[in-house]
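Dropping the structure in here first, questions after.
Here the complex is missing one protein chain, while the rest keep their positions.
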Amino acid sequence: MHPAFSVVFFTTATGAGYGLLSLLGVLAGQGFIPPDFWLGLTGMGLALGLISAGLLSSAGHLGRPERAWRSFSQWRSSWLSREGVASVATFIPAGLFGIGWVVLGRTSGWVAVAGLLAAIGAVATVCTTGMIYASLKPIAQWHSRFTLPGYLIFSAMTGCVLLNALLQGFAVGSNTLLAAALLLTVLGWGWKLATWRYNDRLEIPTTANTATGLAGGTVRSMEWPHTEENYLLKEMGFRIARKHSVRLRQITQVLAFALPALLLVAAFALPWPYAAVSSMLAAIAQLAGMLVERWLFFAEAKHTVTLYYGR
Amino acid sequence: MTCLPAQTDKKLGLVIDLDTCVGCQACVTACKEWNTGGHMAPLTDIDPYGGDADGVWFNRVHSYEHMTEMGGRTVNFPRSCLHCETPACVTVCPTGASYKRASDGIVLVDEDKCIGCKLCSWACPYGAREFDTDVGVMKKCTLCVDRIYNDNLAEEDRVPACVAACPTSARHFGDLGDPASAISQLVAERGGVDLMPEMGYKPTNKYLPPRAHTTRAASVPAPALEAVRAEGGFLGWVDRMLSN
Partner (left out) sequence: MTNNLLRGANSAPSQRPLADTRAPAERDGVDTSPDVSDSIAKTTCYMCACRCGIDVHIKDGKVRYINGNKDHPVNRGVLCGKGSAGIMQHYSPARLTKPLLRTGLRGSGEFREIEWEEALSLATERLSNIRQTDPKKLAFFTGRDQSQSLTGWWASQFGTPNFAAHGGFCSVNMAAGGLYTIGGSFWEFGEPDWDNTKYFMLFGVAEDHDSNPIKIGLGKLKARGAKVVSINPCRTGYNAIADDWIGIRPGTDGLFVFALIHELLKAGRVDLDYLLRYTNAHILVIQEPGAADDGLFMRDGDGNPLAWDRVAKTPVDAGDTDAKPALTGSVLVDGRRCVPVFQLVADRYLDECYSPDAVADRCGISADTIRRIAAELAHVAFERQIELPVAWTDWAGRRHETIKGRPVSMHAMRGISAHSNGFHTCRAIHLLQVLLGTVDVPGGFRFKPPYPRSAPPGPKPAGKNVKPMTPLEGMPLGFVCGPEDLQIDEGSRPVRIDKAYSWDAPLAAHGLMHTVIRNAWAGDPYKIDTLFMYMSNMAWNSSMNTVETMAMLTDIDAEGEYKIPFIIYSDAYYSETVPFADLVLPDTTYLERHDCISLLDRPISHADGPGDAIRHPVVEPDRDVRPFQTVLIELGARLGLPGFVDDDGSAKYRDYADYIVNHERTPGVGPLAGWRGKDGTLVGKGDVNPDQLQRYIDNGGFWHQDFAADQRYYKMANRSYLDFAESMGFIPKAEPIVFQLYSEPMQRFRLAARGHGRVLPPEAERSRIETYMDPLPFWYAPFEETAVDSQAYPLHALTQRPMHMYHSWGSQNAWLRQITSQNRLFVHHRTAASLGLVDNDWVWIESINGKVKGQIKLVDGVNADTVWTWNAIGKRRGSWGLKDDAAESSRGFLLNHIIGDQTSADASGKRYSNSDPVTGQAAWFDLRVRIVKCAAEEAGFTEPQFERFRQPPHFEPSPDKLTFGAEFRREREAARP
(Lines give C-alpha, C1' and ligand atoms only; values in the text may rest on other atoms or scores of the structure.)
Protein backbone atom coordinates (compact mmCIF):
# COMPACT_ATOMS: atom_id res chain seq x y z
CA MET A 1 0.00 0.00 0.00
CA HIS A 2 1.21 3.45 -0.83
CA PRO A 3 2.42 5.10 2.41
CA ALA A 4 0.82 8.49 1.80
CA PHE A 5 2.26 10.94 4.29
CA SER A 6 -1.14 12.38 5.10
CA VAL A 7 -2.38 9.00 6.30
CA VAL A 8 0.87 8.05 8.03
CA PHE A 9 0.82 11.32 9.94
CA PHE A 10 -2.89 11.13 10.60
CA THR A 11 -2.84 7.73 12.25
CA THR A 12 0.33 8.43 14.22
CA ALA A 13 -0.76 11.85 15.45
CA THR A 14 -4.31 10.93 16.32
CA GLY A 15 -3.08 7.75 17.98
CA ALA A 16 -0.84 9.75 20.25
CA GLY A 17 -3.42 12.48 20.68
CA TYR A 18 -6.23 10.14 21.65
CA GLY A 19 -3.90 8.22 23.93
CA LEU A 20 -2.93 11.39 25.72
CA LEU A 21 -6.52 12.61 25.81
CA SER A 22 -7.80 9.40 27.34
CA LEU A 23 -5.06 9.39 29.99
CA LEU A 24 -5.69 13.03 30.82
CA GLY A 25 -9.41 12.40 30.92
CA VAL A 26 -9.06 9.49 33.31
CA LEU A 27 -6.14 10.63 35.42
CA ALA A 28 -6.96 14.31 35.70
CA GLY A 29 -10.65 13.59 36.07
CA GLN A 30 -9.88 11.27 38.90
CA GLY A 31 -7.59 13.86 40.47
CA PHE A 32 -4.30 12.07 39.85
CA ILE A 33 -3.05 15.14 38.04
CA PRO A 34 -3.36 18.42 39.84
CA PRO A 35 -5.38 21.10 38.10
CA ASP A 36 -2.88 23.55 36.79
CA PHE A 37 -3.77 26.00 34.08
CA TRP A 38 -0.55 25.84 32.12
CA LEU A 39 -0.17 22.12 32.53
CA GLY A 40 -3.79 21.61 31.54
CA LEU A 41 -3.54 23.98 28.63
CA THR A 42 -0.37 22.36 27.37
CA GLY A 43 -1.71 18.84 27.88
CA MET A 44 -5.10 19.41 26.35
CA GLY A 45 -3.56 21.59 23.66
CA LEU A 46 -1.14 18.83 22.75
CA ALA A 47 -3.81 16.14 22.74
CA LEU A 48 -6.41 18.07 20.81
CA GLY A 49 -3.73 19.63 18.63
CA LEU A 50 -2.42 16.22 17.58
CA ILE A 51 -5.96 14.98 17.01
CA SER A 52 -6.96 18.03 15.01
CA ALA A 53 -3.79 18.10 12.95
CA GLY A 54 -4.22 14.44 12.23
CA LEU A 55 -7.84 14.82 11.23
CA LEU A 56 -7.02 17.80 9.03
CA SER A 57 -4.24 15.84 7.44
CA SER A 58 -6.62 12.99 6.72
CA ALA A 59 -9.10 15.41 5.23
CA GLY A 60 -6.28 16.59 3.00
CA HIS A 61 -6.07 13.02 1.75
CA LEU A 62 -9.62 13.30 0.42
CA GLY A 63 -10.37 14.02 -3.19
CA ARG A 64 -13.31 16.23 -2.19
CA PRO A 65 -12.59 17.48 1.36
CA GLU A 66 -15.45 19.95 1.18
CA ARG A 67 -17.81 17.01 1.32
CA ALA A 68 -16.15 15.48 4.39
CA TRP A 69 -19.30 16.10 6.45
CA ARG A 70 -21.02 13.41 4.46
CA SER A 71 -18.84 10.81 6.10
CA PHE A 72 -20.86 10.93 9.34
CA SER A 73 -23.83 9.28 7.72
CA GLN A 74 -22.88 5.65 7.25
CA TRP A 75 -21.91 4.66 10.78
CA ARG A 76 -24.07 1.59 10.53
CA SER A 77 -21.75 -0.13 8.09
CA SER A 78 -18.57 1.86 7.70
CA TRP A 79 -15.70 1.99 10.18
CA LEU A 80 -14.50 5.14 8.50
CA SER A 81 -17.84 6.76 9.10
CA ARG A 82 -17.79 5.53 12.69
CA GLU A 83 -14.33 6.98 13.05
CA GLY A 84 -15.65 10.30 11.84
CA VAL A 85 -18.59 10.20 14.21
CA ALA A 86 -16.48 9.05 17.13
CA SER A 87 -13.77 11.58 16.55
CA VAL A 88 -16.17 14.47 16.35
CA ALA A 89 -18.29 13.18 19.20
CA THR A 90 -15.19 12.90 21.36
CA PHE A 91 -14.57 16.61 20.94
CA ILE A 92 -17.68 17.37 23.00
CA PRO A 93 -16.71 15.69 26.29
CA ALA A 94 -13.08 16.56 25.58
CA GLY A 95 -14.02 20.20 25.22
CA LEU A 96 -16.15 20.19 28.35
CA PHE A 97 -13.43 18.40 30.24
CA GLY A 98 -10.89 20.93 29.01
CA ILE A 99 -13.05 23.83 30.11
CA GLY A 100 -13.67 22.22 33.47
CA TRP A 101 -10.15 21.11 34.15
CA VAL A 102 -8.09 23.83 32.55
CA VAL A 103 -10.28 26.90 32.70
CA LEU A 104 -12.35 26.23 35.79
CA GLY A 105 -9.67 24.22 37.54
CA ARG A 106 -12.12 21.53 38.57
CA THR A 107 -11.60 17.79 38.48
CA SER A 108 -14.69 16.47 40.10
CA GLY A 109 -18.35 16.06 39.28
CA TRP A 110 -19.31 16.72 35.70
CA VAL A 111 -15.69 17.40 34.79
CA ALA A 112 -14.71 13.93 35.91
CA VAL A 113 -17.63 12.49 33.94
CA ALA A 114 -16.61 14.53 30.89
CA GLY A 115 -13.04 13.31 31.36
CA LEU A 116 -14.19 9.71 31.46
CA LEU A 117 -16.45 10.20 28.45
CA ALA A 118 -13.59 11.84 26.55
CA ALA A 119 -11.40 8.88 27.42
CA ILE A 120 -14.05 6.45 26.27
CA GLY A 121 -14.51 8.48 23.07
CA ALA A 122 -10.80 8.50 22.47
CA VAL A 123 -10.49 4.76 22.92
CA ALA A 124 -13.52 4.23 20.71
CA THR A 125 -12.06 6.45 18.03
CA VAL A 126 -8.76 4.59 18.09
CA CYS A 127 -10.72 1.35 17.84
CA THR A 128 -12.55 2.60 14.77
CA THR A 129 -9.28 3.65 13.19
CA GLY A 130 -7.82 0.24 13.90
CA MET A 131 -10.92 -1.43 12.52
CA ILE A 132 -10.73 0.49 9.27
CA TYR A 133 -7.53 -1.36 8.59
CA ALA A 134 -8.35 -4.60 10.36
CA SER A 135 -11.54 -5.01 8.38
CA LEU A 136 -9.88 -4.84 4.97
CA LYS A 137 -9.77 -8.42 3.77
CA PRO A 138 -7.73 -7.71 0.65
CA ILE A 139 -4.77 -6.70 2.82
CA ALA A 140 -3.77 -9.73 4.84
CA GLN A 141 -1.18 -7.87 6.93
CA TRP A 142 -3.93 -5.60 8.18
CA HIS A 143 -6.79 -8.07 8.28
CA SER A 144 -5.28 -9.77 11.32
CA ARG A 145 -5.81 -10.05 15.06
CA PHE A 146 -2.74 -7.89 15.58
CA THR A 147 -4.06 -4.73 14.00
CA LEU A 148 -6.72 -3.50 16.43
CA PRO A 149 -4.72 -4.25 19.61
CA GLY A 150 -1.74 -2.71 17.88
CA TYR A 151 -3.58 0.56 17.32
CA LEU A 152 -4.74 0.57 20.94
CA ILE A 153 -1.35 -0.33 22.38
CA PHE A 154 0.48 2.24 20.29
CA SER A 155 -2.06 4.87 21.15
CA ALA A 156 -1.72 4.11 24.83
CA MET A 157 2.05 3.91 24.55
CA THR A 158 2.58 7.16 22.71
CA GLY A 159 -0.08 8.86 24.86
CA CYS A 160 1.54 7.66 28.05
CA VAL A 161 5.06 8.60 26.99
CA LEU A 162 3.74 12.02 26.01
CA LEU A 163 1.92 12.43 29.31
CA ASN A 164 5.03 11.41 31.17
CA ALA A 165 7.06 13.97 29.26
CA LEU A 166 4.39 16.57 29.98
CA LEU A 167 4.26 15.90 33.70
CA GLN A 168 8.00 15.63 33.95
CA GLY A 169 8.21 18.91 32.12
CA PHE A 170 6.02 20.50 34.72
CA ALA A 171 8.05 18.72 37.39
CA VAL A 172 5.02 16.77 38.58
CA GLY A 173 6.05 13.44 37.15
CA SER A 174 5.73 10.22 39.01
CA ASN A 175 7.62 6.99 38.94
CA THR A 176 4.37 5.15 38.46
CA LEU A 177 3.68 6.99 35.25
CA LEU A 178 7.28 6.61 34.21
CA ALA A 179 7.00 2.89 34.84
CA ALA A 180 3.74 2.75 32.89
CA ALA A 181 5.35 4.56 29.95
CA LEU A 182 8.28 2.20 30.06
CA LEU A 183 6.06 -0.85 30.32
CA LEU A 184 3.84 0.27 27.48
CA THR A 185 6.90 0.96 25.34
CA VAL A 186 8.18 -2.51 25.99
CA LEU A 187 4.72 -3.91 25.33
CA GLY A 188 4.52 -1.95 22.10
CA TRP A 189 7.90 -3.24 21.09
CA GLY A 190 6.89 -6.78 21.78
CA TRP A 191 3.62 -6.36 19.94
CA LYS A 192 5.37 -4.92 16.93
CA LEU A 193 7.88 -7.76 16.89
CA ALA A 194 5.08 -10.27 17.17
CA THR A 195 3.18 -8.56 14.40
CA TRP A 196 6.17 -8.58 12.10
CA ARG A 197 6.85 -12.20 12.94
CA TYR A 198 3.23 -13.06 12.16
CA ASN A 199 3.25 -11.10 8.93
CA ASP A 200 6.52 -12.58 7.78
CA ARG A 201 5.12 -16.06 8.19
CA LEU A 202 1.74 -15.23 6.77
CA GLU A 203 0.45 -17.78 4.33
CA ILE A 204 -2.08 -15.91 2.30
CA PRO A 205 -4.73 -18.15 0.80
CA THR A 206 -5.33 -15.68 -1.99
CA THR A 207 -2.91 -16.33 -4.83
CA ALA A 208 -2.58 -15.55 -8.49
CA ASN A 209 -4.48 -18.81 -8.99
CA THR A 210 -7.52 -17.79 -6.99
CA ALA A 211 -7.31 -14.24 -8.31
CA THR A 212 -7.63 -15.48 -11.89
CA GLY A 213 -9.66 -18.61 -11.28
CA LEU A 214 -6.94 -20.62 -13.01
CA ALA A 215 -6.57 -23.71 -10.89
CA GLY A 216 -3.34 -25.57 -10.28
CA GLY A 217 0.20 -24.94 -11.37
CA THR A 218 1.60 -21.45 -11.58
CA VAL A 219 0.11 -18.27 -12.98
CA ARG A 220 2.63 -15.71 -14.14
CA SER A 221 1.88 -12.24 -15.35
CA MET A 222 2.94 -11.83 -18.95
CA GLU A 223 1.65 -8.38 -19.77
CA TRP A 224 -0.11 -5.73 -17.79
CA PRO A 225 -3.13 -3.98 -19.26
CA HIS A 226 -1.05 -0.80 -19.40
CA THR A 227 2.66 -0.26 -19.54
CA GLU A 228 2.89 2.73 -17.19
CA GLU A 229 1.77 2.88 -13.57
CA ASN A 230 -1.92 3.49 -13.07
CA TYR A 231 -3.99 4.40 -10.01
CA LEU A 232 -4.08 0.84 -8.74
CA LEU A 233 -0.33 0.46 -8.84
CA LYS A 234 0.34 3.92 -7.46
CA GLU A 235 -2.14 3.46 -4.62
CA MET A 236 -1.88 -0.23 -3.89
CA GLY A 237 1.07 -1.55 -5.81
CA PHE A 238 3.71 0.03 -3.61
CA ARG A 239 6.62 -2.28 -3.10
CA ILE A 240 9.46 -1.98 -0.65
CA ALA A 241 12.74 -3.72 -1.18
CA ARG A 242 13.61 -6.35 1.40
CA LYS A 243 16.78 -4.57 2.47
CA HIS A 244 14.98 -1.26 2.91
CA SER A 245 12.35 -2.98 4.95
CA VAL A 246 14.95 -4.54 7.23
CA ARG A 247 16.69 -1.21 7.68
CA LEU A 248 13.48 0.65 8.43
CA ARG A 249 12.42 -1.98 10.93
CA GLN A 250 15.70 -1.45 12.70
CA ILE A 251 15.17 2.30 12.70
CA THR A 252 11.65 1.75 14.04
CA GLN A 253 12.90 -0.43 16.83
CA VAL A 254 15.57 2.04 17.84
CA LEU A 255 13.52 5.21 17.56
CA ALA A 256 10.12 4.01 18.70
CA PHE A 257 11.07 1.53 21.35
CA ALA A 258 14.73 1.03 22.31
CA LEU A 259 15.77 4.64 22.61
CA PRO A 260 12.62 5.79 24.42
CA ALA A 261 12.92 2.83 26.77
CA LEU A 262 16.53 3.73 27.56
CA LEU A 263 15.65 7.37 28.04
CA LEU A 264 12.76 6.46 30.29
CA VAL A 265 15.00 4.17 32.35
CA ALA A 266 17.47 7.03 32.55
CA ALA A 267 14.68 9.32 33.75
CA PHE A 268 14.21 7.10 36.78
CA ALA A 269 17.76 7.78 37.79
CA LEU A 270 18.14 11.38 36.77
CA PRO A 271 17.16 14.41 38.81
CA TRP A 272 14.89 17.13 37.45
CA PRO A 273 15.32 18.79 34.97
CA TYR A 274 17.39 16.00 33.39
CA ALA A 275 14.60 13.51 33.90
CA ALA A 276 12.27 15.92 32.13
CA VAL A 277 14.66 16.36 29.22
CA SER A 278 15.14 12.61 29.00
CA SER A 279 11.36 12.06 29.07
CA MET A 280 10.77 14.65 26.37
CA LEU A 281 13.49 13.16 24.21
CA ALA A 282 11.84 9.77 24.69
CA ALA A 283 8.52 11.17 23.48
CA ILE A 284 10.07 12.90 20.48
CA ALA A 285 12.08 9.82 19.49
CA GLN A 286 9.02 7.64 19.88
CA LEU A 287 6.80 9.83 17.74
CA ALA A 288 9.48 9.92 15.06
CA GLY A 289 9.87 6.17 15.34
CA MET A 290 6.11 5.67 15.12
CA LEU A 291 6.02 7.67 11.90
CA VAL A 292 8.52 5.19 10.49
CA GLU A 293 6.51 2.30 11.94
CA ARG A 294 3.34 3.61 10.35
CA TRP A 295 5.10 4.19 7.06
CA LEU A 296 6.15 0.54 7.15
CA PHE A 297 2.64 -0.49 8.17
CA PHE A 298 1.52 0.76 4.77
CA ALA A 299 4.60 -0.05 2.75
CA GLU A 300 4.71 -3.67 3.87
CA ALA A 301 1.00 -4.25 3.38
CA LYS A 302 0.28 -6.17 0.21
CA HIS A 303 -3.05 -5.70 -1.49
CA THR A 304 -4.51 -8.60 -3.44
CA VAL A 305 -4.81 -6.45 -6.54
CA THR A 306 -1.04 -6.69 -6.88
CA LEU A 307 -1.50 -10.39 -7.63
CA TYR A 308 -3.03 -9.35 -10.92
CA TYR A 309 0.17 -7.51 -11.72
CA GLY A 310 2.46 -10.37 -10.77
CA ARG A 311 3.77 -8.49 -7.77
CA MET B 1 -27.35 3.34 1.97
CA THR B 2 -24.04 1.50 2.33
CA CYS B 3 -25.76 -1.28 4.16
CA LEU B 4 -26.29 -3.98 1.60
CA PRO B 5 -29.73 -5.02 0.45
CA ALA B 6 -30.68 -8.33 2.03
CA GLN B 7 -31.19 -9.64 -1.45
CA THR B 8 -31.56 -8.23 -4.90
CA ASP B 9 -34.35 -8.89 -7.36
CA LYS B 10 -31.86 -9.71 -10.06
CA LYS B 11 -28.16 -10.42 -10.10
CA LEU B 12 -27.04 -8.77 -13.29
CA GLY B 13 -23.51 -9.50 -14.27
CA LEU B 14 -21.03 -10.69 -16.82
CA VAL B 15 -19.57 -14.04 -17.66
CA ILE B 16 -16.15 -13.98 -19.23
CA ASP B 17 -14.94 -16.91 -21.27
CA LEU B 18 -11.20 -17.24 -20.76
CA ASP B 19 -11.18 -20.08 -23.26
CA THR B 20 -12.21 -17.69 -26.01
CA CYS B 21 -10.72 -14.30 -25.13
CA VAL B 22 -7.89 -13.41 -27.50
CA GLY B 23 -6.93 -10.26 -25.62
CA CYS B 24 -7.86 -7.86 -28.40
CA GLN B 25 -8.75 -5.03 -25.98
CA ALA B 26 -12.05 -4.35 -27.76
CA CYS B 27 -14.00 -4.51 -24.52
CA VAL B 28 -11.44 -2.22 -22.94
CA THR B 29 -11.69 0.64 -25.39
CA ALA B 30 -15.39 0.12 -26.08
CA CYS B 31 -15.96 0.53 -22.35
CA LYS B 32 -13.73 3.57 -22.19
CA GLU B 33 -15.42 5.13 -25.18
CA TRP B 34 -18.95 4.63 -23.95
CA ASN B 35 -18.30 5.51 -20.36
CA THR B 36 -16.13 8.56 -20.90
CA GLY B 37 -19.29 10.21 -22.14
CA GLY B 38 -21.65 8.15 -20.00
CA HIS B 39 -22.99 7.98 -16.47
CA MET B 40 -19.61 8.59 -14.81
CA ALA B 41 -18.21 10.90 -17.50
CA PRO B 42 -15.43 11.69 -18.02
CA LEU B 43 -12.89 8.91 -17.57
CA THR B 44 -10.08 11.40 -17.25
CA ASP B 45 -6.70 10.73 -18.81
CA ILE B 46 -3.76 12.44 -17.16
CA ASP B 47 -0.68 13.12 -19.29
CA PRO B 48 -2.27 11.25 -22.20
CA TYR B 49 0.59 11.95 -24.60
CA GLY B 50 3.47 11.94 -22.14
CA GLY B 51 5.61 9.63 -20.09
CA ASP B 52 3.23 9.21 -17.18
CA ALA B 53 0.01 8.53 -19.02
CA ASP B 54 -2.58 7.44 -16.49
CA GLY B 55 -6.24 7.29 -17.26
CA VAL B 56 -9.36 6.00 -15.58
CA TRP B 57 -10.58 2.72 -17.06
CA PHE B 58 -13.34 0.41 -15.92
CA ASN B 59 -12.09 -2.66 -17.67
CA ARG B 60 -8.56 -3.89 -18.18
CA VAL B 61 -7.17 -6.97 -19.90
CA HIS B 62 -4.16 -8.74 -18.47
CA SER B 63 -2.32 -11.63 -19.98
CA TYR B 64 -0.92 -14.50 -17.99
CA GLU B 65 0.88 -17.71 -18.59
CA HIS B 66 -0.69 -20.61 -16.77
CA MET B 67 1.65 -23.53 -16.39
CA THR B 68 0.44 -26.86 -15.14
CA GLU B 69 1.72 -30.39 -15.42
CA MET B 70 -0.52 -30.78 -18.44
CA GLY B 71 1.15 -27.95 -20.31
CA GLY B 72 1.18 -24.20 -20.63
CA ARG B 73 -1.36 -21.76 -21.91
CA THR B 74 -1.46 -18.03 -22.41
CA VAL B 75 -4.59 -16.62 -20.82
CA ASN B 76 -6.00 -13.23 -21.64
CA PHE B 77 -7.87 -12.03 -18.64
CA PRO B 78 -10.35 -9.14 -18.62
CA ARG B 79 -10.76 -7.62 -15.18
CA SER B 80 -13.58 -5.31 -14.18
CA CYS B 81 -16.09 -4.88 -11.36
CA LEU B 82 -17.67 -8.21 -10.42
CA HIS B 83 -20.75 -6.58 -8.86
CA CYS B 84 -20.34 -8.78 -5.77
CA GLU B 85 -23.26 -9.87 -3.64
CA THR B 86 -21.45 -8.79 -0.48
CA PRO B 87 -19.13 -6.07 -1.65
CA ALA B 88 -17.02 -4.51 1.09
CA CYS B 89 -16.37 -1.56 -1.23
CA VAL B 90 -19.95 -0.56 -0.47
CA THR B 91 -20.03 -1.19 3.26
CA VAL B 92 -16.78 0.65 3.94
CA CYS B 93 -18.02 3.79 2.19
CA PRO B 94 -18.50 6.46 4.86
CA THR B 95 -20.84 8.66 2.84
CA GLY B 96 -23.27 6.37 1.09
CA ALA B 97 -21.74 7.20 -2.26
CA SER B 98 -21.12 3.53 -2.94
CA TYR B 99 -24.22 1.43 -3.05
CA LYS B 100 -25.63 -1.78 -4.37
CA ARG B 101 -28.93 -1.56 -6.13
CA ALA B 102 -31.65 -3.73 -4.65
CA SER B 103 -33.31 -4.15 -8.03
CA ASP B 104 -30.56 -5.50 -10.22
CA GLY B 105 -27.55 -5.83 -7.93
CA ILE B 106 -25.42 -3.31 -9.81
CA VAL B 107 -22.80 -1.66 -7.61
CA LEU B 108 -22.59 2.04 -8.33
CA VAL B 109 -20.95 5.20 -7.04
CA ASP B 110 -23.00 8.33 -6.54
CA GLU B 111 -20.37 10.84 -7.49
CA ASP B 112 -22.10 13.72 -5.75
CA LYS B 113 -21.68 11.99 -2.41
CA CYS B 114 -18.15 10.70 -2.93
CA ILE B 115 -15.50 12.43 -0.84
CA GLY B 116 -12.66 10.64 -2.56
CA CYS B 117 -11.34 8.80 0.52
CA LYS B 118 -10.35 5.85 -1.70
CA LEU B 119 -11.22 3.37 1.04
CA CYS B 120 -13.55 1.49 -1.31
CA SER B 121 -10.65 0.84 -3.65
CA TRP B 122 -8.69 -0.55 -0.74
CA ALA B 123 -11.60 -2.76 0.18
CA CYS B 124 -11.96 -4.19 -3.31
CA PRO B 125 -9.64 -7.17 -3.75
CA TYR B 126 -10.07 -7.07 -7.51
CA GLY B 127 -8.87 -3.58 -8.31
CA ALA B 128 -12.19 -2.70 -9.89
CA ARG B 129 -12.30 0.91 -8.78
CA GLU B 130 -10.18 3.68 -10.20
CA PHE B 131 -9.81 7.15 -8.78
CA ASP B 132 -10.26 10.19 -10.96
CA THR B 133 -7.68 12.58 -9.55
CA ASP B 134 -9.00 15.41 -11.65
CA VAL B 135 -12.53 15.26 -10.27
CA GLY B 136 -11.47 13.83 -6.92
CA VAL B 137 -13.96 10.99 -6.88
CA MET B 138 -13.90 7.24 -7.29
CA LYS B 139 -15.19 5.77 -10.53
CA LYS B 140 -16.11 2.27 -11.53
CA CYS B 141 -17.93 -0.01 -13.92
CA THR B 142 -21.64 0.71 -14.03
CA LEU B 143 -22.48 -2.45 -15.95
CA CYS B 144 -23.55 0.16 -18.47
CA VAL B 145 -26.62 1.02 -16.43
CA ASP B 146 -27.11 3.82 -18.93
CA ARG B 147 -27.25 1.34 -21.82
CA ILE B 148 -29.02 -1.77 -20.62
CA TYR B 149 -32.28 0.06 -19.90
CA ASN B 150 -31.79 2.91 -22.35
CA ASP B 151 -34.98 3.73 -24.28
CA ASN B 152 -32.92 5.84 -26.66
CA LEU B 153 -31.01 2.81 -27.89
CA ALA B 154 -32.45 0.13 -30.10
CA GLU B 155 -33.49 -2.78 -27.93
CA GLU B 156 -30.80 -5.04 -29.37
CA ASP B 157 -28.14 -2.55 -28.29
CA ARG B 158 -29.17 -2.56 -24.64
CA VAL B 159 -26.20 -4.61 -23.49
CA PRO B 160 -23.01 -3.40 -21.84
CA ALA B 161 -20.59 -1.78 -24.29
CA CYS B 162 -17.94 -4.43 -23.62
CA VAL B 163 -20.34 -7.23 -24.56
CA ALA B 164 -21.53 -5.42 -27.64
CA ALA B 165 -17.99 -4.94 -28.92
CA CYS B 166 -16.44 -8.31 -28.06
CA PRO B 167 -15.52 -9.84 -31.44
CA THR B 168 -15.00 -13.39 -30.18
CA SER B 169 -18.19 -13.46 -28.10
CA ALA B 170 -16.13 -14.11 -25.01
CA ARG B 171 -18.35 -11.88 -22.91
CA HIS B 172 -21.87 -12.67 -21.80
CA PHE B 173 -24.46 -10.62 -19.96
CA GLY B 174 -27.56 -11.51 -18.04
CA ASP B 175 -29.23 -12.36 -14.77
CA LEU B 176 -27.02 -14.73 -12.82
CA GLY B 177 -29.66 -14.89 -10.11
CA ASP B 178 -31.98 -16.77 -12.41
CA PRO B 179 -30.77 -20.35 -12.76
CA ALA B 180 -32.86 -20.72 -15.89
CA SER B 181 -31.22 -17.80 -17.69
CA ALA B 182 -28.95 -18.54 -20.64
CA ILE B 183 -26.02 -17.03 -18.82
CA SER B 184 -26.54 -19.17 -15.71
CA GLN B 185 -26.80 -22.26 -17.84
CA LEU B 186 -23.59 -21.35 -19.59
CA VAL B 187 -21.84 -21.07 -16.23
CA ALA B 188 -23.19 -24.46 -15.16
CA GLU B 189 -22.26 -26.13 -18.42
CA ARG B 190 -18.73 -24.77 -18.53
CA GLY B 191 -17.87 -24.90 -14.85
CA GLY B 192 -17.70 -21.16 -14.31
CA VAL B 193 -15.76 -20.02 -11.27
CA ASP B 194 -15.61 -17.12 -8.82
CA LEU B 195 -12.48 -15.06 -8.44
CA MET B 196 -10.99 -15.14 -4.94
CA PRO B 197 -13.93 -17.05 -3.46
CA GLU B 198 -12.02 -17.16 -0.16
CA MET B 199 -12.59 -13.43 0.24
CA GLY B 200 -16.26 -14.11 0.69
CA TYR B 201 -17.40 -11.20 -1.45
CA LYS B 202 -19.54 -13.54 -3.56
CA PRO B 203 -18.80 -12.05 -6.96
CA THR B 204 -21.71 -12.03 -9.39
CA ASN B 205 -19.50 -12.15 -12.46
CA LYS B 206 -18.14 -15.56 -13.33
CA TYR B 207 -15.16 -16.72 -15.35
CA LEU B 208 -15.16 -19.75 -17.64
CA PRO B 209 -11.77 -21.45 -17.40
CA PRO B 210 -9.70 -22.32 -20.48
CA ARG B 211 -10.39 -25.78 -21.80
CA ALA B 212 -6.99 -26.69 -23.26
CA HIS B 213 -5.32 -29.51 -21.33
CA THR B 214 -8.62 -30.39 -19.64
CA THR B 215 -11.30 -32.95 -20.30
CA ARG B 216 -13.39 -30.20 -21.84
CA ALA B 217 -10.77 -29.55 -24.56
CA ALA B 218 -11.73 -30.08 -28.17
CA SER B 219 -10.01 -33.25 -29.26
CA VAL B 220 -9.88 -35.49 -32.28
CA PRO B 221 -9.57 -39.17 -31.36
CA ALA B 222 -7.71 -40.04 -34.52
CA PRO B 223 -6.04 -43.42 -34.94
CA ALA B 224 -2.42 -43.23 -36.04
CA LEU B 225 -1.96 -43.22 -39.79
CA GLU B 226 -0.70 -46.37 -41.37
CA ALA B 227 1.06 -46.66 -44.68
CA VAL B 228 -1.21 -48.04 -47.39
CA ARG B 229 -0.68 -51.72 -47.79
CA ALA B 230 -1.45 -51.99 -51.49
CA GLU B 231 1.02 -53.49 -53.84
CA GLY B 232 3.20 -50.79 -55.28
CA GLY B 233 2.87 -48.68 -52.18
CA PHE B 234 1.10 -45.39 -52.36
CA LEU B 235 1.13 -45.16 -56.15
CA GLY B 236 -0.29 -48.65 -56.37
CA TRP B 237 -3.00 -47.58 -53.97
CA VAL B 238 -3.81 -44.59 -56.19
CA ASP B 239 -4.20 -46.82 -59.21
CA ARG B 240 -6.42 -49.22 -57.34
CA MET B 241 -8.55 -46.43 -55.96
CA LEU B 242 -9.01 -44.93 -59.40
CA SER B 243 -10.00 -48.20 -60.98
CA ASN B 244 -12.66 -48.87 -58.32
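Here the chain labels run A and B in written order, and each chain numbers its own residues starting at 1.
Just so we're on the same page, a residue touches a chain if its C-beta (ideal position, glycine included) is under 8 Å from a C-beta of that chain, and two chains touch if they have at least 3 such contacts.
Small disclaimer: the values here were computed from a predicted structure and weren't measured.
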item	value
For subunit B, residues in touch with the removed chain	9-10, 12, 15, 17, 19-26, 28-30, 32-39, 41-55, 57, 63, 65, 67, 72-76, 99, 101-104, 108, 110, 134, 145-146, 148-153, 155-159, 161, 163-175, 181-183, 186, 210-212, 217-228, 230, 234-235, 237-239, 241-243
Touching residues on subunit A - with respect to the absent chain	220, 222-223, 225-228
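One rule holds in what follows: only the chains that are shown with their structure count from here on.
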item	value
Centre-of-Cα separation between subunit B and subunit A, whole angstrom	39
Partner subunit B, residues of subunit A touching it in the complex	1, 61-65, 67-68, 70-74, 76-81, 84, 132, 135-139, 205-206, 208, 210-226, 228-232, 234-236, 303-305, 308-309
Footprint of subunit A on subunit B - complex, ascending	1-4, 18, 28, 51-57, 60-69, 74-75, 77, 79, 88, 90-97, 113-119, 121-127, 130-133, 135-138, 193-201, 207, 209-210
